[in-house]
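I'd like to ask some things about the structure below.
Here the complex is missing a single protein chain, while all its other protein chains stay put.
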Amino acid sequence: MTTDPAPRLVFEGVAKGFFGVPVLRGIDITIAPGEVVGLVGENGAGKSTLMNILGGVLAPDAGTMRLDGVPYAPNNPIDAGRAGVVFVHQELNLFPNLSIQDNLFITDFPKAAVPTFISPGKARRRARDLLARIGLDRDPRTTVDLLSPGERQQLEIAKSLSGEPRVVIFDEPTTSLTARETKRLFALIRELTQEGASVIYISHILADVLDLCDQIVVLRDGSLVDAGPRQSFSISTMISRMVGRDLDRLYPERHAQPTEEVVLDVRGLSEPGTIQDVTFQVRAGEVVGVFGLMGAGRSEMARIVFGLDRHKSGQVLVKGVERPKADPRSRINAGMGFVTEDRRNEGLLMDSSVTSNIGLAVLPRFATALGLVRTAALRVAALDSSKKLNLKSSRPDRQPVRSLSGGNQQKAVIAKWLLTKPEILILDEPTRGIDVGAKHEVYTVIDELARMRTAVLMISSELPELMNTCDRILVMRRGEVEGEFAASEFDETMILAAAFGQSGAASDRGPAVSAGASVPGEVA
Amino acid sequence: MLHVRLNRNELGLVLLRNMPLVLLAVVFLSFSLLDHRFFDVQTLVNIARQASYVGILAVGMTFVLLTAGIDLSVGAVAYLAAVLVSELLKHTPLPVVALPLVMIAIGVGAGMLSGSITAFARITPFIVTLAGMSIYRGYALGVSQSREANFPIGLTDLGNLPIFGVPLPIVIFMLVVVVAQLVLSRTAYGRQLYAVGQDPDAATRAGIPTRRVIVSVYVIAGALAGLAAFVAVIQMGTIVPSFGTGDEFDAIAAAVLGGASLFGGRGTVFPGTVAGTLLVQMIAVGMVFTQVDLYLTPMISAAVIFAAVLLDTLRTRQLAKISKRTIRVEPPSEPVLVTPAR
Partner (left out) sequence: MDTDSPPTQKPALDTKPRSATEAPRPLWRRFLDSDLFVLGLTMVVVVVVVPFTHGFLSPGNLLNVASNFWPLLLVVIGQTFVLIAGGIDLSQTAIMAFTSVFGAMLVATSASPALYAKSPFWGIFFNETGGILGSGIGVGAAWLVMLGLGALVGALNGMFVARVGMPPFMVTLTTTLFITAFTVWSTKSENILNLPPAYDWLATDWVAACIAVVIAVLAHVILSRSVYGQWLYSTGINARTAQVSGVPVRRVIVIAYLLSGMFTAMGAALYTARLGAGRPTLGANLLMDVIGAAVIGGVSLMGGRGRITGAALGVLFFVVLTNALNLMGLEFYTIMWIKGLVILIAVAVDTLRTRMESRA
């Protein structure tokens, strides 16, 4: 609201970096009691990090926070909870094997008359009250594994209501909710503010943010680029604030030219609850980017295309031949490679040597007739591959990959796939968490691959990166392909708008508009 | 539409949850068909009485399984408790009431050891309790000199002592079941057990003292092993050196057949483990009745345990698949016309 003598929450110069890479740069925000503040920005803008600091999950590198005038520096989420700061996460923290009421009160059960016993009756009644506030109409004795994703999300929200919170953070609370459930949530938020709590609301459904919030804060690249009362914003202004980055990153010149030959043909790929009717092609020598916000289903789609996960219907054709479901080896044999999003857990053997990691996917190709590995040849090939990426390792045979920097680790993963001489390479967030120099090297390699007629599919949350490296960009939203942009049509604002749902309006909760639209969306 | 989809899942889960009772009925009827004499109240009473010992072990095992752990040493701990008390009684007479208490205490000590090593050194429970099995039994055999352990005559009278018409061993078993089930369903600790077994990291994040919880279940398993030994002693009077060998498997079979999962987070003492225990015992008695070759009975037992673990694995994987849904992609299935889910 307007000037209030005693602000509820103040951020002063809060900054955070992860070893040389700044993620938050000096954030100053003031929140009044009973105010709803909308926090918007792209993936990687710093919203989650800021809220993790507020919620006691991370500690800031610099800056302070004050809660009701008193310095506030929680050591862990439990401290934060005791101080009245409740964080309703996007990822659910529920126990599906327990009932709704058990989940709500797992550390705080209502007691029975007999000491050490709890009263299920009281728990049920209290649970009913909480559920009623959120509009979840279920018997509290139901086990959570029977709830739909939307109901689980509502339960996660209900968990936050059981105390008397002073600040409630909602991180993307409506991704699984229906229109009715969302309305109920908003009513709840208004009740909370009437009771004096302040609310921080993070969402990519910009119409909701405009509808609900008193103050809007826009983050971009870790900095606060704009903050002000709701009236001073519109959806288009929000989007344009999120956009427009300093071009301090150099992208290599592109030499590759896409050909006409379709190498990867995805038709109508669907898996209920995950993706729906995904259709696209990638040609030899073409670099196709996949953009979208968190939760759009991009990684899930990639995993299904590569065969790590099953799908219900649709086809994946590599060089015209349909591949069996959920069979990564057939994909690899057909010439597909996959640089996964989670390099530490799925891309690398952290404690093994650089050479072992790089050689992992091509062992059979370097074997003698007896099945022994031609170690010398493999080592040379691995070194060769690392050189292409400028991967620096003093003793690649001995040095465990864990000791490499993030950038070099990512290069090791890419080097591994380079050795397989892939015809199709899927990369999921290949430059996440690596330094600028390494990023440049990755882009160079991608261009080289494309020049050698590899088809490249690159998932990324950094739009400028995609715009500077791709021939085409697909935009995914809520599991569907929302739009497709050719290089000549690249426009940051329009692509972002498509990712937010054309106009970011409430209409994105209705049935999917113009399925697979290939015309750039309009901004309302 | 949402409503119907859930009902089908719900129904399947309800059936799965009551599987032990269903199996119990099926097995009882099957054996009765094979031999009419089986179909008798006295049969059931015999089954119940023999089941008391394994049942008490199985209740302890249930607690451990709930946390996704395992205790392979309970048979050895039972033997240890019996042997130590037998020795003790040779030197100092004790009132009868003290016997179960001392045996429970011994079990608590052993459980504390196993549990602490598992929780704090974070070594996987099967190897800790496998080593424990050797250590406890080896030490106990040293005390008993690998000979029979004797108890004062007259102790076996307790084995038949009727309390309101019900033999004492069964009464003890029932008490254990009642207390255990109450703890599981009516205390914060009990509910937290399920949380720890389902997701120890989430449990820690929620503020549950996960490591203490893990130690506690091994203590409980040990304590109940001691009590189970008492129940065995009052029925048998003499303890042979091989006493308790292999009983941990019966306990595991009983618990898993009763619905507890090796992967943690699932199971009840009543009706689950009780039904599982009766089932295991019924199969054993039934095989005697139908005069199955004594050499074949352990194979059948092994097959039963295997089937239990197989079912548990399949069910756990099925449940994991159902929980994988993330985004809702279909248009919200609540147009104005449909009444909300109830």
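Letters A and B mark the chains in the order given here, with residues in each chain numbered from 1 onward.
Following the convention adopted for this analysis, a contact is a pair of C-beta atoms (placed from the backbone, for glycine too) under 8 Å apart; a residue touches a chain by one contact, two chains touch by 3 or more.
Note that this is a predicted model, so its numbers are computed, not measured.
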Contact with the hidden chain (one of A:V225, A:V262 or A:A361):
A:A361
Have a look at B:L141, B:V240 or B:M287 and name the one touching the chain we're not showing.
B:L141
Touch residues of chain B, complete complex, unshown partner
70, 117, 121-124, 126-128, 130-142, 146, 200-201, 204-205, 246, 249, 262-263, 293, 295-296, 298-299, 301-303, 305-306, 309-310, 313-314, 317
Which positions on chain A touch the chain that was left off?
18-21, 23, 44, 52, 57-58, 76-77, 89, 91, 306, 308, 328-329, 332, 338, 340, 342, 344-352, 356, 359-361, 363-364, 367, 370-373, 375, 392-395, 399-400, 402-406, 408-409, 416, 432-434
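Please note the rule applied: only the chains that are shown with their structure count from here on.
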Using the average of all C-alpha atoms in each chain as its centre, how far is it in Å between chain A and chain B?
43
Quick check on the complex: what are the chain A residues that touch chain B?
77-78, 93, 95-98, 102, 106-107, 109, 112, 116-118, 120, 137-138, 145-146, 148-150, 175-176, 178-180, 272-276, 295, 297, 300, 478-480, 509-512
In the complex, go through chain B and note every residue touching chain A.
2, 6, 9-10, 13, 182, 185-188, 191-192, 194-195, 197-199, 202-203, 205-208, 265-266, 319, 322-334, 340-342
